[in-house]
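Can you keep this structure in mind? I'll have questions shortly.
Just one protein chain is left out here, and the rest sit where they should.
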Amino acid sequence: MKSLDARRVLARCALAAASLLASAAPLAHAEETPQYGGVLTAILSPEPPTLNVAVQQVAGTQLVAGKIFESLLTYSFDLKPQPGLARSWEISDDRLTYTFHLQPKVQWHDGKPFSADDVVFTYTKILANTPRTRTLMTNVREVSAPDAQTVVFKLKQPYSAFLYALDIGGGAILPKHLYDVDTPLAQNPHNNAPIGTGPFKFKHWERGSYVELVKNEHYWKEGRPYLDGITYRVIPDSASRRVALEQGTVLQAWLQDIEPVDVPRVAKLPTINQTHKGYEYWSTMQWIELNGGRQPFSDKRFRQALMYGINRQFIVDKIMFGSGTVATGPIHHNTRFYDADVKPYPYDPKKAVALLDEMGLKPDAKGVRASVGLIPLPYGEMPRRIAEYIKQNLAKIGVAVTLENTDVGGWTSRVGNWDFDMGANGVFQYGDPAIGVSRTYLGSNIKKGLMFSNTSQYDNPKVDELFNAAATAATDEERQKLYSEVQRILVEDVPVLWLADTNYSTLLNKRVHNAVTTALGVVDTQSETWLSKE
Amino acid sequence: MKKIAKFLANRVVKSVLVLLMIALFNFFLVRAAPGDPAEILAGQSGAVDAEFIAKLRQEFGLDKPISTQLGQYLKNVATFDLGYSYRQQAPVASLILQHLPATLLLTLSAFAFALLAGVSLGTQAALRVGKWGDTVITTLSMLAYATPLFWVGLMLVLLFSVNLEWLPAFGYESVGANLTGLARVADVARHLLLPALTLGMFYMAVYARLTRASILEISQLDFVKTARAKGLSERTVIVRHVLRNALLPVITYAGIQAGGLIGGSLLVETVFAWPGIGRLAFDALIQRDYSVLLGVFFMASLIVVVVNLITDILYTVADPRIELK
Amino acid sequence: MKAFMQSFCRNKGGIMGLIVLALVTLMAVTASWIFPDSPWDIINGPFMPPLSEGAMLGTDTLGRDIATGIAYGSRITLVLAAVSTAVSILLGITVGALAGFYGGRVDQAIVGFIELFQTIPSFFLAVVLVAILTPNMGTVIFAIAVVSWPPLARLVRAEFMSLKNREFVQAAMLAGQSNLRIILTQILPNSLSPVIVSGSLMIASSILLESALSFLGLGDPNAMTWGYIIGASRSVLRDAWWMSVFPGVAILLTVLSLNLIGEALNDALNPKLARRRTT
Partner (left out) sequence: MSALLEIRDLSVTAAHGGPTVVRGVSYTVNRNEILCVVGESGSGKSVTAHAIMGLLPADQLNVTQGRILYGDRDLVGLPAADWYGLRGKCFGMVFQEPMTALNPIMRVGRQVDEVLERHTDLSAAARKQRVLDLFGQVLLPDPQAMYDAYPFQLSGGQRQRVVIAMALALEPDVLIADEPTTALDVTTQAQILGLIKDIQRRMGIGVIFITHDFGVVADIADRIVVMRKGEVVEAGLADDILNRPQHPYTRQLIAAVPHKPEGKDAAAAAAPLMVVEKLCKTFATGGRRVDALRDISLEIRQGETLGLVGESGSGKSTLGRALIGLIPPDRGSVRMEGRELVGMKPRDFRPYRRQIQMVFQDPYASLNPRHRVIEAVAQGPIAFGESRKTALREARELLELVGLGGDAGDRYPHQFSGGQRQRIGIARALALKPRLLVADEAVSALDVSIQAQVLDLLKTVSGQFDLSVLFITHDLRVAAQICDRIAVMRQGQLVELDRAATIFYHPQHEYTRRLIESVPGKSWNKPDLEAQDDPSRSKQYA
């Protein structure tokens, strides 16, 4: 099959070259001209529970819902806000009022007109109650619609990250006429047959098999989308997913659809393009939370020793198979205000041992200086491998680690309630440190019982001050300065052990063009995506 | 006939009791898990904060006394409401029903294979007791009996899928092939072959050993001598007198083993990515989606109870003495 | 005893089983001398095929040595299987003895209980128990014991029921011996041979059960077991066949040896039933 495809491609190339009587340049040009038509088949795994992104923000929901719904903004690869449902926007001088001008002639898939009322309703009645957007809305005093094309957000205090929280995952706009009902949001019948404004309309969902979307002929963006539709195939098994991609049965795989171990090999196939772009907005980081409320984690030297004692390069190379890079500090290198100029922590067991010696942690008869527990991430195999490897690494510097496998409930409950020594964790950074980074380190965010708060109980007033100043600072230059300083302090203090900046890739059949155009990658509307003919 | 009806009624009552016990067991098991059920549910829904947990507690009646909760739970189970999966955003019962046909196809095929192959091999071995044919069959079944199910699956995949590339290694049907009619049946059958073989292998060994032992035992009994004394041909003696009696314990064992078969499907469906309830349970396990895991567990028990009932009915047909037992 | 030894030694399978089991035990005992590195240590490059230098049976995805893993795995496997079998034998004998000896209501209640456990798909039960109680040595042992005792209890119950009505037991009752004494000195010693036989078979099935749990990722995360290695190999089956083949062979041989020993014991202890209890 593979060789056949390759041959066909070759033959076609030859034909094209002959007919155009020319060099490669016009050929390339011809290939770059978007074509209409074709159905994109993509992997959907795991099958999402719902298609309403306001109810659930798991990857699968976002992937499908991103085509049906739209948010006010989207973001370029370098995380600049780009128009979405909002055509343009203004910020008042006191940075308390944000005015959005909406795209004209937008209508819902059921033919009803879209208006600013829908936006106001969605933000005040729906999103204000979701875990993801509630924090943002605490900064907002009022949302109003002076006219059908305008939405105004009034903030309580300046919040520099405001424009970075309006993505599809946190800000999909729902139709008021279908959701302003008594039925609780989670039970609304339209959740699984959604009506949105996006370039593709929901057609059918065969659970366990596929989700079928078709072209929205009345999409507000003239001449878009190119595709006739998108079919998402549910393929629960990773090996089957790989085979399907290899054979061209599906044309698109993202995130963890393909096992990390297989990604390099698949990426090398002549039919496949690999891109690492399109994950900038989330920029997930993986780290090991340390319980600063316990000995010996309260001692900075111990935390630094652990950092020196873990071979993070090995983890990203051999366990994550390149789907990550060694983290340098609290901010992912793709997130805004990242600063690489911080203290490095190379793998250096000798230094680690020296630090432990300095602390007075002497090895006992079995060479053990300290015994600690480690709760791995409760998702899948890779986190387990990482935990096993860390256990082995730390044993070499005399820190005996006991792995404590637990489930999601146990993990959130134990880490949230500070009942742990070391606990693996991974969070999205959502483009801006004020949204996705500071929550982990703010002394004011030490909240027992709350997962994804400052569970390592790191409390440094200077850090709080810097983060708070950065969140309200007027210019990016100002913010960069503050964030650079906070990064230097945190890296010195090592409140958590940053392991890796994840670096996922999207694997696309070479027939697929323009699939990834924004920092949201394939989650975005894909109205620009087109397929070349077979 | 009345006695049989009474016997069966008795069995039905017993089955219901067993199901009740399993439901109780489920109820208390989830409460034995570390952390509060609400926290677990919250963890599953991906959102954890105190307010949300409190809301969940209320929503699920977890703030009510345990007896009220139990009553509600049993009422739900009785109407086949096995709870709600927050991870999958779907009622557990509908998830199970969606995955059940694949499991039934797999286990029934495996069972049919195991029974047919096992009984014929066992019979052949018993008829050749002590000869090399017996030795080969006994040795093979001994091996199959000692091999971990999941490993057999992996080895078959290595051999038939990776090396020989004869059969698909994973899944239920070819992805996106959109086959219909006979072509689809053939496609599913090709996918079914390895998993069914894997699952059936162990039980084939069990049935072969059981049949062999049972035949040898029955052959020693007086009535077989009587049958021979009648001048019946050896074939008639074996088929009509020995085999029919020898299969009775096999029926019993098949009933007992229904649970094993279902349990084995968890492993086999995991290895072969077979979209049945075993796979559902495994995914739930990986994600610690307890409501699904316990739902599948209950369903599996229900299947076993039903199978046991069927075996009982079969038994009353196969063995007239059952009235007295 | 002598007759028993003779009878056992005549059984070639039993002898082979004993030899294999002895080798496995030897491997377990000497693991730390032969392989001084911990099985979790990355001592080589990842994905090294068998017969590579310094990695007789190859290495895994991280470069951990498979041979070392198998050697250390045998320790966990044997200890886990032995302990869980001991627990379930204790449980099975106690429950079975009570039911068989006292009969009547006690028996009915216990039999109901046993039937309940036999109806529940045992592997599912073990999985659910370990998953919910969080996997570690204790819960794995507990789960295996919980699902393994009912058949033994049945067996012991049946033995006790038949022995209780045997005349020598009734004679002991008439001789005024206490119930406990009768159970311990008259009945139990006479019901031990089937228990010994099923004990050896139970160890075998415990190993299978344990490996299946580990395979699903439900083993103690700090324990290197055979099932764990196979489970970890699943996603790299195409790239590293040796990761799944060798530990599987280890399980197969160990379980086979125990089954062979069980059969030989059975033949030696219950010559009349030799052909009956083959399953």
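In order of appearance the chains are A, B and C, and numbering begins at 1 in each one.
Just so it is clear, a residue touches a chain if its C-beta (ideal position, glycine included) is under 8 Å from a C-beta of that chain, and two chains touch if they have at least 3 such contacts.
Here the structure is a predicted model, which means the values were calculated and not measured.
Undergrad: Where does the absent chain make contact, in terms of the chains shown?
TA: Every shown chain touched by the left-out chain: B, C.
Undergrad: Among B:70, B:248 or B:313, single out the residue that touches the unshown chain.
TA: Among B:70, B:248 or B:313, only B:248 touches the chain that is not shown.
Undergrad: So which bits of chain C touch the chain we can't see?
TA: 166-178, 181, 185-186, 189-190
Undergrad: In the full complex, which bits of chain B touch the chain not displayed? Write them out.
TA: Interface residues of chain B facing the absent chain: 129-130, 221-223, 225-234, 236, 240-241, 244-245, 248, 318-321, 324-325.
We take it that only the chains that are shown with their structure count from here on.
Undergrad: What's the overlap between the neighbours of chain A and those of chain B?
TA: Common contact partners of chain A and chain B, which must touch each of the two, are C.
Undergrad: B-C versus A-C: which interface comes out with more C-beta contact pairs?
TA: Pair with more contacting C-beta pairs, B-C versus A-C: B-C.
Undergrad: When the C-alpha atoms of chain A and chain B are each averaged to a single point, how far apart are the two points in Å?
TA: Taking the average C-alpha coordinate of chain A and of chain B, the gap between them is 41 Å.
Undergrad: Quick check: how many Å separate the C-alpha centres of chain B and chain C?
TA: Inter-chain centre distance comes to 22 Å.
Undergrad: Counting in whole Å, what is the centre-to-centre distance of chain A and chain C, each centre being its mean C-alpha position?
TA: Centres of chain A and chain C (C-alpha means) sit 46 Å apart.
Undergrad: Tell me, which residues of chain C touch at least two other chains?
TA: 131, 134, 217, 237
Undergrad: Can you list the chain A residues in contact with two or more other chains?
TA: As it turns out, chain A has residues touching two or more other chains at 239, 406-407, 410.
Undergrad: Touching chain C in the complex: which residues of chain B?
TA: 14, 17-18, 21-22, 25, 29-30, 32-34, 142-143, 145-151, 154-155, 157-158, 162, 206, 209-210, 212-213, 216-217, 253, 256, 258-260, 262-264, 266-267, 270-271, 281-282, 285-286, 288, 290, 293-294, 296-297, 300-301, 304-305, 308
Undergrad: Which stretch or stretches of chain C touch chain B in the complex?
TA: So the residues of chain C in touch with chain B come to 112, 115-116, 118-125, 127-129, 131-134, 204, 208, 211-212, 215-218, 227, 230, 233-234, 237-238, 241, 244-245, 248, 251-252, 255-256, 259-260, 275-279.
Undergrad: Which residues of chain A touch chain B in the complex?
TA: Those in contact with chain B are residues 41, 46-50, 55-58, 131, 186, 207-208, 233, 235-237, 239-240, 243-244, 249-250, 378-380, 406-414, 416, 449-452.
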